[in-house]
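What follows is one structure encoded as structure tokens, with my remarks underneath.
A single protein chain has been omitted; all remaining protein chains appear in their positions.
Should a chain be cited, it is by its letter among A and B, assigned in written order, with residues numbered from 1 in that chain.
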Amino acid sequence: MPAVLATQSLEKHFGGIAAVNGVSLAIEKGARHALIGPNGAGKTTVINLLTGVLRPSAGRIMLEGEDITALAAHHRVQRGLARTFQINQLFLDLTPLETVGLAISERMGSGGQWWRLVGSKLEVTEEIVDILGRFQLTDVMFERTGNLPYGKQRLLEIALAIACRPHVLLLDEPAAGVPEAERHDILTTVAALPSDVTVLLIEHDMDLVFSFADRISVLVNGGLFIEGTPDEVARDPRVKAVYLGESLNA
Amino acid sequence: MLTILFDGIAYGMLLFVLACGLSVTLGLMNFVNLAHGAFAMAGGYITLVLVNRAGVPFFAGLPIAFLATALLGALFERTLYVHVYNKSHLDQVLFTIGLVFMSVAAVDYVMGSQQVFIQIPSTLQGRFEFFGIGIGRYRLLIIIICGILTVALQLILSGTRFGSRLRASVDDARVARGLGINVNRVFALTFAFGSGLAGLGGALGAEILGLDPTFPLKYMVYFLIVVTVGGTSSITGPFIASLLIGIADVTGKYYVPKFGAFVIYTIMIVLLLVRPQGLLARAAGK
Partner (left out) sequence: MNAGIIKQVTQHLVNRARWSAMEYAFWLAALASIFLLPSRHLILTEVAWLGLFALSLDLILGYAGIISLGHAAFFGVGSYVAALLAKHAIITEPVLALVASGIAAAFLGFATSFLVLRGSDLTRLMVTLGVALIMREIANQIPEITGGADGLQGVVIAPILGTFQLDIFGHVAYVYCLLVLFVLFLLARRIIYSPFGLSLRAVKGNPLRSALIGISVNGRLVAVYTLAAFYAGVAGALLAQTTAFASLDVFSFERSADLLLVLIIGGTGYLYGGLIGAVIFKLMQDWIANLTPQYWQFWIGLVLVLIVLVGRDRIGLGTGMVRALGQRAVRRLPIPALRIAAPPAEGR
């Protein structure tokens, strides 16, 4: 099956340091792909490269067969690639209603319209309510985002990415910083994502990774170390060694 | 032609002495001090009063201008500026613009609005020929004094403990504090020193740049250009930027008088477009 998201020898250098070094990924349509690795392995850098926040030093990125390496970040979103951030990147002064509505309007191409009133398009409103409902944000939809508890903000972070109706969704540690009690909401939401959406997940929570992913890539020091099914990766002794910091050559 | 180059160099070095205090302040505390020119003006007027009215010799007036303005800078820093450090850039801009307006009006009130000239000793007047280049005596003095100052600054920065504390604080204030460096004191001293230099520059420059109450407004943009184009992470950046601007301005105004002023502004905009972080700044600037 052709890959819906692929990289070819992707590299990113900061000064003399190679944060990402020759990463070649191929993610199939509808896959639930997890990217794991120790801290500092370069996982978030890979996401930043994929979404256009950073320009690669070398290599190519292909989305649905098209080369998007030189494409600006907002164009990639319009092509169907969305992401969430490890640390919430939200519009603190806007409400969840406005936030999600913004993404939907942009997607429909009416985000730049200046003569209409926000809320005058019924189909947008319907979709906002639907998404907010799915993410348990209905009761706080009129609140200022900055005032919301962290768990709700995290749900909004994911809802916002979903509102872009992505073909490929990149989740950067969706459960990070979420209190134990609210983790369940996040996990069920992630599991309930539509099956035609391809998901690349970065996570440290191994329970989430092994219950969610059908394929796992392990990133170490900027390079792809191992890739395989959850069983293969779980059984490989080198993975444990890498996480515990032992030398790769041992 | 070389005379113009010479004049441009003199102008550039003067600009450097005037602006380097602003550059270090910006790099050190990320503080936009649009009122920097007011200190230069103060130095100029203090020297004027001393030399023209009190009969103090010109060469004595210069160091006094430096000290007096440094003290003034220290005073303002402790009483006023310290309240604005943590505010947004917009607030800093508004605050320092307010100070400029106040200083311009105050000087206008006290000294009158006409342009004034400091009486320079006769030894410094006129020019002489040196291998076909017309050397203005006063401009030569400027180059000498500013050159000595630049070398001294570089030595202080690289050779003294204060210099290394300053460089550490500019590089990363948080880490510097963690190392036990009293960044606030470093800043207060640097601010005072920078203001003193500005005052000295104002006194030296009165003859060339013209001294009147609108000085801080007229030259604000020049200082800002030096700082933005030269970056804030070293003094070589502003030094080169000042020379470039000095030479470009003098040359432009001589060869194309109608468009002379544009040369500076256009260079600034072009440079900012190409390198928003300054000519020699590190890539990871503020």
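As a working rule, contacts are C-beta pairs under 8 Å (C-beta built on N, C-alpha and C of every residue); 3 or more make two chains touch, one makes a residue touch a chain.
Just so you know, these numbers come straight off a predicted model, no measurement behind them.
Engineer: Quick one: say which of A:3, A:18, A:58 or A:129 touches the chain that got left out.
Structural biologist: Of the candidates A:3, A:18, A:58 or A:129, A:129 is in touch with the missing chain.
Engineer: Looking beyond the chains shown, say which of A:89, A:188 or A:211 touches the absent one.
Structural biologist: A:89
Engineer: Could you please point out the subunit B residues that touch the chain left off the display?
Structural biologist: 26, 32, 80, 83-84, 87-95, 97-106, 108-109, 217, 220-221, 224-225, 227-228, 258-259, 261-262, 265-266, 268-269, 272-273, 276-277, 285-286
Engineer: When the complex is taken as a whole, what residues of subunit A touch the one chain not shown?
Structural biologist: 51-53, 72-74, 77-78, 82-83, 85, 89-95, 97-99, 101-103, 105-107, 110-120, 122, 125-126, 128-130, 133, 138, 141-144, 160-161, 163-164
The working rule: only the chains that are shown with their structure count from here on.
Engineer: List the centre-to-centre spacing of subunit A and subunit B in whole Å, with centres computed as mean CA coordinates.
Structural biologist: Roughly 49 Å, centre to centre.
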